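The other protein chains are all here in position, but one chain of the complex has been omitted.
Moving on, here comes chain A:
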Amino acid sequence: MKKSINILFFLAIAAGLVGCNNGNDRKSGKGQGGLATNAAERVYVAPGEHDEYYAFMSGGFSGQLSVYGLPSGRMLKVLPVFSQNPENGYGYSEETKPMLNTSYGFVPWDDSHHPDISQTNGELDGRWIFINGNNTPRIARIDLKNFATEEIIEIPNSAGNHSSSFITENTEYVVAGTRFSVPIPQKDMPINEYKGNFKGSLTFISVDQETGRMGIKFQLIMPGFNYDLSHPGRDKSHGWFFFTTYNTEEAHSLLEVNASQNDKDFIAAINWKVIEEYVNNGGGKMVPANYAHNVMDENTHMATSTMLKEVLTVNPLDVPGAVYFLPTPKSPHGCDVDPTGEYIIGNGKLSADLTVHSFTKMLDAIKNKKFDGEAYGIPILNFEDILAGVVKQPGLGPLHTEFDEKGNAYTTFFISSEVVKWKVGTWEVLDRQPVFYSVGHGMIPGGNSRKPFGKYFVALNKITKDRYLPTGPELTQSAQLFDISGDKMELLLDFPTIGEPHYAAAIPAELIKNNSRKIYKLAENKHPYAAHSDGDTKVVRDGKEVHVYMNMIRSHFNPDNIEGVKVGDKVFFHITNLEQDFDVPHGFAVIGANNAELLIVPGKTETLVWEPKQVGVWPFYCTDFCSALHQEMQGYVRVSPADSDIELSWSLGED
């Protein structure tokens, strides 16, 4: 009897255990609904708590860069980069307008694509983030202390600046490869003479390690292919840069047919260290150019735009050993290098397979001159000699690959709308998950560096259709967060994004958050129109221009009554925020202004131009609910007829 009781206990225990196992299986079950798993718990960041990662997502056709927290998917900020931003006056204020200057004049919009965070020894260091403007070729540098665009450099001899802004592993260079080849230098010529006459430029921009300042070191003038995406060598392949090409057919019309005729296009392997040495020894040809270099000064808070008039070009044939072509099937799009630097992945967007080249085999093929012809004098390596492996039939329409630190790769497939995990080295497919819908880039924090943080994968989707409440015909794009810490990827969350998220970059929050600036120190404010104290406030006429030296503090402007302004004047409101307290910006808006507001953070001076067109007494006010007496923070400008002889006067608190 006792025995049987014991057996019963055993059975009961066993049953209990089995039940629990089932429970665990359920927990990690594949269901995509938050309720089916504990997914909600895993993305929940309690009120007041911080996210684990910053994710910087390209704003695509908004031209900006958005900042999200992961895993919550909460949007923290939109950083204006290439487009005017009425929300804070970027591109509207006198100080920031020069940031958007180009050789084409003021260009207030662009199509931002591929953010990349600065690195040291191939690891994310969180100093700066770079992003490219695709339409009017530009590269921007955003400082990650100020979370502000500090520099934009235009790229001459380029068009469709798509294969950028990727950086080498010590941030020596940021690259900008042209998607559209063009006549270099530009000239009036028939389009159908493209072949052999148009050229593609690959621009290497050096980065000053102290200031982050960018300068074009050299432009490699390549055959007239389309240079799509690029990736620096890492670790053992540091010193090389790889660019995918398509349209090696050099078609100039109906590319969807004519650029898909060759079975293989190329990945261009560029030994930039060899070219660097060549130009350091006086190599290359300085040619006339015209491009803008715009820099924001952290102390004057003013941007200056300088037009540069020449650029150093390099003909690849003049530098032996610098450039080779790696044949890669079917119009490769993404070009990705694994964290060890050994494998170069060509994501042939019209191919059913993924092609992986071996860096070691590439060097060997170069050494032993295993060439399979040449294109415009550039040696083509023999495909079979450099091939490391093929991921067979992983999906349809491969675009991009990212890596974790465990030797796995994650490739996005646009047509079959899925993410596929595969093993680097064995090329075996380990897992696949659908995405909703039609994913472009994927991103793992540090996933293109030597040190990935393989906890999350973010799919950046082009299409959402029915995923959210409908908002008319124009729908949002989305990001989808997968937990990739286990053997199988698990969908945790999806959230909408701004513009079209192309690439994104994420970094552990700890590497940035403690450096984030709280205020600009008034003592360091070197703005020439700053009014540091009430004694500095004044209004000065210079012909038709009126300069208002104004400051602001909770809860008034000084001055807040201005008279003597006339119709036809151009009024410059130079406003200094005297606050030296965290998170107390003030806004400034004046009726009928033909630009935007200003949002001025503590310690900063910014300038808005106002051209009054009507006689009257016109109010201005603070737009940011700054204090309990925010509604009292206002003022008036009296505007008199153009021929009035009322003298300028200004005051605060006078009867």
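Here is the rule we use: contacts are C-beta pairs under 8 Å (C-beta built on N, C-alpha and C of every residue); 3 or more make two chains touch, one makes a residue touch a chain; residues count from 1.
Assume contacts and distances are computed from a predicted model.
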item	value
Protein name (UniProt record) of the chain left out of view, among "ABC transporter permease", "Fasciclin domain-containing protein", "Sarcosine oxidase subunit alpha" or "Aldehyde dehydrogenase family protein"	"Fasciclin domain-containing protein"
Contact partner of the left-out chain, one of A:Met75, A:Ala352 or A:Leu430	A:Ala352
Candidate in contact with the missing chain, chosen from A:His162, A:Lys330 or A:Lys566	A:Lys330
Among A:Ser165, A:Ser201, A:Gln219 or A:Ser438, residue touching the chain not depicted	A:Ser438
Of A:Glu256, A:Asp542 or A:Asp655, the residue in touch with the unshown chain	A:Glu256
Chain not shown: contacting residue from A:Gly59, A:Gly397 or A:Pro501	A:Gly397
Options A:Arg42, A:Arg213, A:Lys273 or A:Lys462, residue touching the unrepresented chain	A:Lys462
Touch list for chain A against the chain that is not drawn	2, 5-6, 9-10, 12-13, 16-17, 19-20, 23-24, 26-27, 29-33, 35-38, 256-257, 260, 330, 350-353, 393, 396-397, 414-417, 434, 436-438, 462-463, 465-466
